[in-house]
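The other protein chains are all here in position, but one chain of the complex has been omitted.
For chain A:
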C-alpha cells in the first residue's frame, strides 16, 4: 500500500478523536465527518481487497522550488483503482483529489483539444486525457515534458514555446481582402485539404519536447512553429507577396534547415499532423523560391 494511503489513515483517526462540540452547525459537521470517515474506511477496505489487476501504480514526478522537502525532485507513488476507459489524466485527478491536493498539473478540456496536459508518460510525450491506462505497462511513470523548465510537479514553463510560435507571425494576412463585408475570399477544396492537417495544432508542445535539435538549439523554431508557418504559406488566399516573406522567416539560420528529419515530432503529435513532411515541403518551397530569385 502506498504512503499516501497510510498517511490518510492516520489523519482520519485524528479527526475522529476530536471532542464533539454542541452547536447545530458543529453537530452536522461532526456527522459529516463521521460519514466521511466511514466512506474512507469503506474505500480502504475496497482498495485493500483489490488485486493488482484492478489498481494502477503511478510514479509521479514531484518538485516545488518553494516548498521545503519538495525542492529536491523525486517520484511519488500513487495507487489508484482502475476502471475500464480510465485515462492517465483520470488517474492523476483521482490521486490529487483523494491523496494529495498539492499534486499539480495542467488540464482542462479532457477531450484532446486544449493541449494543456501534454506529459511525458512511460518515456513518451502524450496527452494525459487521450491516453488510456490500459495501453500502458505499469507502473506508469509520469513526468513533465522534457527539455522545458519545470515550474512545479508536472507543470512546465511554456513561454519559450509561445515565443517560437509567435516568431513566425502566426496570423492570416492576405494581400487582398474582398471589398464587400459579406463577400468571401474563395478557397478551393483542394487548398483547404492541403492546409487542413496543419491547422489542427493545439499548441501542446509535445513535438518540441521530443525534438533533439530543439533540445540542442534553443533558437530553433521547432516543428510546431514551422507547421504554423506552413499553414499560412500554403494557404492560397494569402497571396504571393506574403508567402515570400513567410519563406524568408523559416529560411533563417535557426529555421527549417536545422531539421534533420528524425520524425520524432511526427510520431508524438496527438493530432497526427505530418510535421516532418510539412517541414520538408517548406524546404523544397524555399529552394524553388531561391532558384527563382537567382
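The definition used in the following text is that contacts are C-beta pairs under 8 Å (C-beta built on N, C-alpha and C of every residue); 3 or more make two chains touch, one makes a residue touch a chain; residues count from 1.
The rule is short, and it goes like this: contacts and distances are computed from a predicted model.
Colleague: Name the omitted chain as UniProt records it, choosing among "ATPase", "2-oxoglutarate synthase subunit KorA", "succinate dehydrogenase" or "DoxX family protein".
Modeller: The chain we cannot see is, by its UniProt record, "succinate dehydrogenase".
Colleague: To test your reading of the contact rule: which positions on chain A touch the chain that is missing from view?
Modeller: 25, 28-29, 32, 36, 64-67, 85, 96-98, 101-102, 104-116, 130, 132, 151-153, 155, 158, 162, 166, 169-174, 177-178, 181-189, 192, 195-196, 199-200, 202-203, 232, 235, 237-238
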